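Yeah, one chain of the complex is gone here, protein chain that is, but the others are all in their spots.
Chain naming follows the written order as A and B, and within any one chain the residues start at number 1.
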Amino acid sequence: MLSQRLRVAPERVAALEPDSPLLRGGLGLDSLDCIELLLGLEDEFGLQFSEDADEGWIEHFSSLEKISQLVIHMKAELPGERLR
Amino acid sequence: MAVRSPRRVVITGIGCVSPFGVGGAEIVTTMLRTQQTAIAPVRNFTTEALQRHLGAEVPAADLVHDEEGRRWSRVTQMAVVACRQAVAEAQLAPGETLHPFGLVIGTEFGDLRSTEAFDASFLERGPRGLRAFLFPNTVMNSMAGIVSLALSIKGPILTLNQPGVAGELAVVRALTLLAANRTQAVIVCGVDELFSALYEVLGRLQVPSPCDNGEEACRPFDQRHNGPVLGEGATALVLETLEHAQARGATILAEVQQTCWGAVPARSYRYPSPARLHYRLLDELLASATLRSADITAAYLSGSGTPQHDTAELSLIAKAFGVECPLLTSVTHLAGEYGSLGALRVAAASITAREGLLPTLSYLDRPIRTDVRFTRQSETSSPGVVLVHGLARGGVQTALLIGPPSTH
Partner (left out) sequence: MKPHARDVVITGLGVISPYGRGCDTLWAGLAAGACVLGPLRLFPTEGFPSNIGGQVPEATVRSLGAAQRSRANRFLLAAGEEAVGQAGLPDSALTTAAVSIGGTGGGMLEVETWYQHYYQKQNDRRVRGALRTMVPAAQTEALARQFHIEGPRESPILACSSSAAALVTVADLITTGMVDVGLAGGVDSLTRICFMGFNTLKLVDKSPCRPFARDRRGMSVSEGAAVLVLESYEHALARGAQIRAFLSGGAISSDAFHPIAPPPDAEGAVRAMREALQRAHLTPSDIGYVNAHGTGTVQNDKAESAALEHVFGAGKVVISGTKSLIGHTMGAAGAVEAATTILALEAGLLPPTANLSEPDPEIPFDCIPYTARPAVVDHAMSNSFGFGGQNVSVIFSHPRTLE
């Protein structure tokens, strides 16, 4: 998804660890990238994020580990779960 | 309709992303010297199922490789690289120096490729299929936004949409920004991209050659003319007031001496019919410029090979100049036709003004008018003032006088 949707270079994706920082100083993803990732997650995993996201929601995308935690959490909860 | 700039305006940098290569003024000079056309069978996409197969393309390879260009669409990359080249040639560094600069981009179709991809992503898979990061590119100012970001340009910023003469218009608007004292320097860029759907759709509208049963070819002003051959590219220019250029010791490539901008009546998306032409614009240009028409050594024309286009433009030129018609030339047969080709015309004219180099219209066996002179054999003009004339679908008309750097 990082490679296809966000056009991140394959070697940079391969070098990522579960806790590598994805935002800002790390891979440098911004809010526009995170929306694209969010849409990708909705699509790939059949999730439905609620529209009422708090400010700071993009912290859920700050590492691969956080993203997988998010997906696991979302799949376990009811649909329309608020993105805290 | 003449822009009487209270200050003199000069060109200090040229940048090109073109089928002839990526670089500065030397790309344009090489194009003029070697006279090699970039028109060839299209390679960036398939034309197998289509009636037409020719185009003048920028090679498909990525123009920007580093991480920052990750999300930049192709047309955006073309604009950024051309502007960077122009800035480098003008011996300016991106960053704080460029904060006060203005930016004017002229384009006919903008990032239409991204717009199509965005809509297609919906048609393919519904709301879930939408590619969010394409959406900002669906408005034509997205290239200007990225160029300003990449070069740290923080002054007045405009994107002008115009078929046919987008490049010329960007120059004229830049001069007005300078005249109104909004900035002392403007980066101007004409950019348009050729892609599969656009090529096919313009084909269905019978726009490109052949629009009759003839051969597919690019022959502006020739009796066999039957439509344009489509091209693409980005050409950027650094325009500054003379004072600004001199104060920083810039090398001056040419001077934009005078510009005129208006329109002749025309139907929607059509060229003006000869019966309804008027000649005010060129008359006004010649009246307001402090030179006689005989002092204009050459004129670059915008005629695309569409018969009505070529005919109307020659009528305007012939009537305005009469027997003192300058040598007429064009770059369309070399670079292909696209809405912002005019920026390349201005770049070529600045080289002609300084060095006398001219493109040869070697294909022009049977001109549609014999009362005007075209550059049919290899010839040069003496350095001097060059006219860049533009006429677009819908009737917009532009005329720019480009002169050599003066000795003042």
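By definition in this document, a residue touches a chain if its C-beta (ideal position, glycine included) is under 8 Å from a C-beta of that chain, and two chains touch if they have at least 3 such contacts.
On a predicted model such as this, the values are computed, not experimentally measured, just so you know.
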Note to self: Using the document's definition of touch, tell me which of B:35, B:97 or B:176 contacts the absent chain.
What the structure shows: B:176
Item checked: Sole contact to the chain not displayed, among B:21, B:156, B:356 or B:383 -> B:156
Notebook entry, point to check: Quick one: which of B:103, B:217, B:239 or B:254 touches the chain that's been left out?
Noted result: B:103
Check: In the whole complex, what residues of chain B lie against the chain that is missing from view?
Finding: 1-4, 6, 71, 103, 108-110, 115-116, 118-120, 122-123, 126-128, 130, 132, 135-136, 138-142, 144-146, 148-149, 151-163, 169, 172-173, 176-177, 179-180, 182, 201, 204-205, 261-269, 278, 280, 394-396
Checklist line | Touching residues on chain A - with respect to the absent chain | finding: 30-32, 35, 39, 51-53, 55
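Note that in this section only the chains that are shown with their structure count from here on.
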Next item on the list: Name, in rising order, each residue of chain A that touches chain B in their complex.
Entry: 5-9, 12, 28, 32-33, 35-36, 39, 42-43
Checklist line | Complex contact set, residues of chain B against chain A | finding: 67, 70-71, 125, 128-133, 136
